[in-house]
Every structure is written in C-alpha cells, then in structure tokens.
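Report on the following structure.
The complex appears here minus one protein chain, its other protein chains still in place.
For subunit A:
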C-alpha cells in the first residue's frame, strides 16, 4: 500500500511537467516576497490597507504572487512585512497558504524599515537564505515558468562566480507619445549584450526632453556588440544568488532595488559583479506599480493572459466564479434586474445586487455591493460592500470598500475613493481627485518616496470619525480646520486630497483613467517639435538597434562631446586665469596650467588663444568702471599685464585672426559694452604687438564678402585699417 502511494506521489510529481522543483535543484528554492512597495503611489488607499492586500479582480494581490511562486516550484517563501504588517500577517494566517504541503510561508516583520535595501539587510542578518532565491514584491502577477531562467542562472553561476543576478524582462513597446510603457511606468533603456545577455546599462529615469541618452564610452569599447533597447519591460522578478544579500549589507546606502542596487553594480567595475537578463516571450509577468498598471493588469487577467490565475479558476480559495459568454465573469447569488445591462469583460462578485436599467461595462464589481437603478459604471473597479444609489455615474475610477455614493453623484475619470468615504447627493467629484477619510499628511517625505509605517495611520478608528461626521462633520472640522476641506456634497464624509508635488501635470500618466484625447494630441505636437530638433542634431534614436562599437552612433557621440568639451575648456581656462589674477601667479605658471588643460581637453593653440583672450576681456568688463574710456583704460592695463600669456599662444597668423573673431563675437553677444570700443581696443592690441597688421588686414579681407550685419566692426575700424594699408604701402 505504502509503495503504491509513493508511486502515486511520484507520478503526480511527474505530471507537473516542467515545474518540478527536484529537477531544478537539490536544495529547495527559496523566495523573498516584499509585502511593501516602499512607495506612496497608492495613497491614500495604502494609508489604511497595505498594497499587497488590495483586491485585484476581487483577489488580494499577494495571492497571485504566492500562487505563482508555489506553481513555479518555490519551496519556502519569506514574506517581509513592514507597513501594516499586522494586517498582512493576519490575512496570511487566515488564508490557506500556511497549510500547503511542500510550500512554507514565513513572515518577517519589522517596523523601522524604510526601503527594500533595509529589508534585505535585515533578512541577511537573520541568515535564513541558503541558496539561490527569487526576489519579488507582493504585487507581481505572473504565470511564467522559472525552470529555464533558473537553469541559465545556475549554469552562468557555475562558470562565473560574479554572475549574481538574473533579471526577468519582457518585450513591451513604450508609447512613443507619452514615453511610458503600457503599465504606466517610465520608458526604460537597457543595454544588453546580445550574446551573453548581460545587462550593461539600465536607465529608467532618462531625460526625454533632450531626446538623447548618454552611454559610457567604455561600454562600446569593451563589448564587441551591444544592443540597446527601449522596448523591454522590467518584470521585477529577480533570481539572485545569496551574494546579493551580502552586497546590500556591504553597501549600506543601497535603498532602491533598481536605482541603487542595479545601477550600483553596473557602475562598479572593481568587484566585477554581473547582472544578466532572461527574456520571457509568451508567458505573462507584470508588476502593479501605479494605478494605471492596476487597471491594465486587471484587464489582462480578465482577458485570461495570466491563465491559470484567472477569476474562474480557484487558485487560492477565491470564490467560485463562472465565465459566461463574451468574457463575463459572474459569481454566485447575484441579484440582477432584468433590465440591467452587464457588458462584456466584466466581473461581478458574490452577492452583489444590480438595479434596473443600470449599465456596467469593462468593470470589476466586488462582493456584496448594492448598485441602484440607472447607474452607469464604465471601466471602474468597485471593491466590496459598496453602496451606489440610483443615477450615479462612474467612469474609470477606483472605489474602495464600504464607500457610499448618494443618489446622482458623479465620479469623473481618475477619481480614487478610499475606504468608507461618503459622497453626497448630486456631488460631482472632479477628475483625478483622491478622497479619503484621513487627512492628507502635511509633511511630504517626497524625495525618497518612502512609505513609513505610520503608527497613527494604521490605528485610526473609523467608527468614531464616521459616527460624529455623519451628524455635523463636527469632529472633523475641529480636527482639520484647514481651508482645504471642500465638502463632498450634503452628507458627504471625507477629505479631497490636494494634488501633491508632481502636480496635475503628471496625474494623468498614472491614473486609472485612460489618457485623455487632448493630452495625447498636445503631447504628440510637442513631440513633433522635439523630433525636428533631434533630427537637426543627428538621427533620431531608433527604438531598438544593435550598435557595433565603431558605428555611426558612436561618432555622433563624439561630436556632442567635442561641443561640450570646448565649453568646459573655456570655463576652466577662465577660472584658471581669474585665480592667477587674484593670487598673482607668475605668467609662466599660468601658461603651464593652461597648457595642461589644453592637453587634457585635446584643444589647439588657437582655442587656447581664444579662451585666454576671452578670459581677459571678461576680467576687464568685470573690473568696476564708470565710463567707456575707463573701460578702455582697464582693458589696456590688463592686456599690458598679461600680453606675455596671450603671446605664447599666438604662434601663427591664424591664431591672431581667431582672437579678432572671438572679440567680434563677444562684442555681439556676451559683452556688448565693448562694441563701441572695438576699433580702439584693436588699436591697443596692435600697439602691444599682439596682433600684426597682416592678421588685421586678412580679417578685413575675409569680411569683405560677408553680410552687411557682419561688417559692423569692419566699418567701425575702417579708418584704422586704412591707416594700416597705407603704412604697409609706404614701407613697400
């Protein structure tokens, strides 16, 4: 009997095709699940409930992640809880995850942690990770098979001990107009070695206004070929070797997994740690990072891209839901009026009531909701136990548990109503506003985007607020007394949060609502302008191309560099010169310094002459003066003092002409005060033997054919030139 049972178990294991953990490793695979995103993107909802417990198509997000980890053959998961850790732990204890065979879930709790880096350091101290592990956050939905990625990771690790991490990526074209992926994250640039799949460059905060990105030259020099992508999406699923944890401990300033850790490793060439990528093709993986990705991932789930993690498969003890025609998912015991129209790709939860003539499409309705008649719900996410009275309109909004919408209330696109908010009769909530029972925290920890586990936020008692608020908003007004508490109509309860730092400008990017038409046209017009600029400068950046190290693109970089360089060089020379003037440095030493600058920037002596002359004139103009003649006097003095410096760069006539041109340029642009003095200063320069008559005459000849506007100064110094000509003729 026992033997038979064993055989059955073995056969059952074999039936799990490729997912068998025994094939992957002898030691059980571990995973770290961060049940805290350490960001504030989901505020105000996350002030009351941790992000991982927010329902995604009526199932708390963390279940998708855990179900996937279990299916992928992970044996032990450490759930790291920080913000609202008690809620997460309570939830997990009551779920079936603690009682799974061959799958253990352990929680690690900490309250004073403010970043993923800190979390990993804490886990390292606990010494629970023994081998390769999967690093994932609790808001990731995937159905990929880890087998291949894990295999690759192990093989690489065997060959090269420095290959510490394999990052899962997926192709996803960013929108050319908004410069963000379909999940609402910023466009991501990655440079990957096409042969080894090594990640060489990672930039998710590129400056789009320039239309360029800068790669380290060494990247091109060291790798025979690299491919540059902006059409990859980072799935935030990482297979890590245990070294990763110790790396976090060694570099205590690493906070963010990508911004600090990945970029840190890529820049650090001393230790030589390498990160590789694994691209998945047909399977699905996405992280819910903002409201937009919440919307998109929900729709992907409804469209069954995440199969088997779809509403009608009970993968984690979710309620039985049936898939009907046209992609309609309905749970049991739904009361629906005959005249109600429930459109396609809609999920309706257990025990929900829908009144007559209501229209619902592309939406998710939670459990136990009551929807009145003549309600319009479009592309919205209604969570559990929401009451929507007759005649309300909701388009592209998120409505949390226990919200009450009085008759005729309207929610404009992008609105988020946090828990238990009450919207008064016929009140129109403006687009993109966020409404919560809690006040907006006044202190912004904006720069780090951290979400502290405020003790206050976790323990606020709603009942007391609501009880009093229902009567006269008495307590709340006394509490807040701030001006920014617009009423939510008669009987409304809650605060409308003012839009913080990013401002309205960015709000549409990450909202649940689709990007409005006018925004798109505005953006594409702006982009057309940019495009012109870019094409003038050089060819536009192609979406994804393989760059061989000595191709056109790198030449383009050179041009750019030299332009930048000359500006820097000029500044450096000026700084050197000013220091020399202040500290009375000997002329020889200044020459030495400028020469070393010239070598390091790879400049010609003409550039030096120009820069030195420019610095001198700058000094002259900065010296206090009351009249033009005084300025002339100053200039003459400076030229006399520093003529030796200038002369050491005037080896040939070309350099002298360069000086005249530079002077001319200055008079036109940066130092217009000189323009009336042009001829006189030219004379001084001639007198001091800095400029020879040949140079001046040649300059005059060159300008002969130029535009009228260019000839201003030639004409001004006409007399002087005339005199020079005559003098030379006399000599002849």
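In this section, a contact is a pair of C-beta atoms (placed from the backbone, for glycine too) under 8 Å apart; a residue touches a chain by one contact, two chains touch by 3 or more; residues count from 1.
The working rule: contacts and distances are computed from a predicted model.
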item: Omitted chain (choose from "Vacuolar protein sorting-associated protein 26A", "Translation initiation factor eIF2B subunit beta", "Mediator of RNA polymerase II transcription subunit 20" or "ER membrane protein complex subunit 10") - UniProt protein name; value: "Translation initiation factor eIF2B subunit beta"
item: Identified contact with the non-displayed chain, of A:51, A:274, A:292 or A:420; value: A:292
item: From A:179, A:260 or A:304, residue that would touch the chain that is not displayed; value: A:304
item: From A:379, A:414 or A:492, residue that would touch the chain that is not displayed; value: A:379
item: Touching the absent chain when the full complex is considered, from A:320, A:575 or A:592; value: A:320
item: Contact with the hidden chain (one of A:45, A:67 or A:190); value: A:67
item: Option touching the unshown chain, where A:51, A:121, A:396 or A:662 are the choices; value: A:396
item: Absent-chain interface as seen on subunit A, which is shown; value: 1, 4-5, 8, 11-12, 15-16, 19, 67, 71, 100-101, 143, 170-173, 175, 182, 184, 281-284, 292, 295-296, 299-300, 303-308, 312-315, 320, 322-324, 327, 345, 361-362, 378-379, 396, 514-517, 520
